[in-house]
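Shown here is a partial selection of chains from the complex, left in place.
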Amino acid sequence: MDGFEVIAEGFARALQILLSGDQGILEITLLSLRVSLAATLLGAAFGIPIGFLVARKDFRGRSVVTTVINTLMGLPPVVVGLVVYLFLSVSGPLGFLRLLYTPEAMIIAQMILTFPVVCGITISSVLSLNPKLKETLVSLSAPPSWEARVLLNESKLGLITAIIAAFGAAISEVGAIMMVGGNLLGYTRALTTAIMLYTNMGEFATAIALGIILLLIAFGVNLFLTYLQMRSRVRRTT
Amino acid sequence: MSFLECRSISKSYDGKHALKDVTFEIEGGDLLSVVGPSGSGKTTLLRIIDGLEKADSGEVLLKGKKISGEPFLHRKMIGMVFQNPVLFNTTVFNNIAYSLKFRGEEGETIKKKVEEMLKLLRLHDLRGRNALTLSGGEAQRVALARALVYDPDLLLLDEPTANLDPYNVSIIEEVLQRSNREQGTTVIVITHNIFQAKRLAKNVAFLLEGELVEFSDSAAFFASPRDSKTLSFIRGEMVY
Amino acid sequence: YVNKPAAPQRLVIATTTSTADTGLLDHLKPYFDNRFGANMTWLYLGTGQALEVASRGDADVLLVHDRAREEAFVSSGNGTLRVTVMYNDFVIVGPPNDPAGARGTNATEAMIRIARAGADGNAAFVSRGDNSGTEALEKRLWADAGVSASGTWYVSTGSGMAPTIRVANERGGYTISDRGSFYKLRSTMNATLSLVVLCENDTSLLNPYSIILLNSTKHPNINSDLATNFLLFMVSRQGQSLIGNFTVDGRQLFFPVYGNPESIGLPSENATVTYLNSLLKSKGLE
């Protein structure tokens, strides 16, 4: 059997598995979606307000805070995995919560990864708003609540970008969730960790099937982002 | 007591004077044109009156009350149209409605007043368009509408017709004059076009390098200026 | 602060890669879950890693295969009870052309030949390098052979059994695997796995698996009731016969041996067995 056939056969069997609606694969996919979505929403729940405040308020050390948040965007997932592991392990400070090797631990680890992404993009998109917008609001006597509302609306595209980018990063990530989730079958096994496992075990058809699902999600997310950005690129006629 | 009074206002940026000891007053219902070469301080003056900028010294009084310096409570009765206005990323209708929402007006009132403005500035066909897709002249009209919609006592305009085509210029001039005459709105308009000043103004102020060189009624300003620099400016002999 | 009770029905078994990779635990899971209303999950690590995780209290029960370290674990007070439940055996696998000439020799001799061929640049040996029970056995064999295994021919993967076999396969090297993992991988990989068994059926290659209950006074948060139930399930008639009838491609991979470790030359565990049998009875499990 020649090389490409192995791959072609893997794909054929992968499609069979996908079409048969395998229960295990569905479970893994749902877990991945649930964990990454929760991590993204939590990251956004903290990241957007904090990012907005950092961008709007003038305080000493603001540029330091911004640099720190931008730097955290480059946080290696395995380091996050290690640190969360140390904290959540039963002998660690938060061990009594018994969260290690649970989906909640995966959410915590990924939230640490999504927070700086959402926060950083929020800061830069609020900062890149035309400074005249703020002046216009002042000149029109907008009360503070309206000011925040209008400015957030103006940076809407940036915020959506932030959330989608964070979700895309979370769903593709493997290091952190492997370390704190443990890849337990039916419990913490996600798309990425399962792909690694099945590849190791030589179960290429399953690995490819999961890879196709992961690709569809990751690419779907990116395409949606591109579509949004194109749609909202208002053409100025002057 | 005059409507607006500027008392020896000075302002400098990075040690360079933008305004030097500028003093003048205008009555309610006046229409003042501010002219002068680029960099002479026209925009700075308007921004100080609108409270967006703090003067280094001197004060601004509106109806006898000092409004410069401290948090500016009187801004609600002032409307300003910037040199290159920034509109909000929403419909034309909402852009104008915002000014009223900021003032806590009710839905019905808002609808009525915005419709009026759309008609006045011939924007009805554009009511549903995103304001960021407008042409320069249309955008300028929306900016004027959102400043006029809350019926300000004082309207400040910074080159409202620069780089616009004749159609837009004529609409804007017409609306300005109408609200000055019919609503009694006091108007200060900066223009680099002295013909426009001639057409519109009751009074003209001429700024040069931050100094108020001449302040007089329009007829006198163009026919018999007191200052030789004014003369060279209106004759086009001054290079600018 | 009131301790949040752990998700009550979840059992985390820290185990070696072979029990997971072969699919044995997948085979047992539905019966156990059904019987105890539980959700049986497992971390598959090398035995060393499994013991490490358990000693920190991050797992509920151990299913491992490295006798020496198991005993050390219990005597250090981390475990309260250890019992042998099943066994299989290790095999030395390598490329079919067998450049070291290990085929048909005994284990110690095979190791000596592999090392010699390795030093000559004709062979490679791929080690787990992950503190696993398999690696512990490998170390014992090197010691018996009087070889210090190091050099470019000696590759350490730091991974589980399946990846290690795959590395050996790619590089045409030798490795030691438990029989179960090897046959399981061969059944999934078919022709793409070219390694063959070269050396087997040596008593030094026996591979007994034990279950260890953890010290619940040291780790009060572990789910010791469910852990005990797992142990009882595994030694019960049902558990033992499930182990025995698990096959891959028609081949039995694990052999139940509860109550009779003497049959494979291990010391008797009579005291423990008696205690467990009475527990089985009193709990109405048998």
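The first chain written gets the first letter, and so on, giving A, B and C; residue counts start at 1 in each chain.
Simple rule for what comes next: a residue touches a chain if its C-beta (ideal position, glycine included) is under 8 Å from a C-beta of that chain, and two chains touch if they have at least 3 such contacts.
Owing to the predicted nature of the structure, the values given are computational and were not obtained by experimental measurement.
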Quiz item: What is the full stoichiometry, given one copy per chain type is shown?
Solution: A x2, B x2, C x1
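Keep this in mind: only the chains that are shown with their structure count from here on.
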Practice problem: State, to the nearest whole Å, the distance from the C-alpha centre of subunit B to the C-alpha centre of subunit C. | Solution: 84
Self-check item: Inter-centroid spacing, subunit C versus subunit A (mean Cα positions, whole Å)
Solution: 37
Exercise. For subunit A, jot down the residues that touch at least 2 other chains.
Key: none
Exercise. Could you tell me which residues belong to subunit B and also touch two or more other chains?
Key: none
Quiz item: Inside the complex, what are the residues of subunit C that reach subunit A?
Solution: 1, 3-4, 6-7, 10, 12, 21, 26, 29, 39, 41-43, 56-58, 159-160, 162-163, 166, 184-185, 188-189, 191-193, 219, 221-222
Quiz item: Given the complex with subunit B, which residues does subunit A contribute to the contact?
Solution: 130, 132-133, 135-136, 138-143, 146, 150, 153-154, 156, 234-238
Quiz item: Can you name the residues of subunit B that touch subunit A in the complex?
Solution: 50-52, 75-76, 78, 80, 82, 84-86, 88-90, 98-99, 101-103, 130, 132-136, 139, 146-147
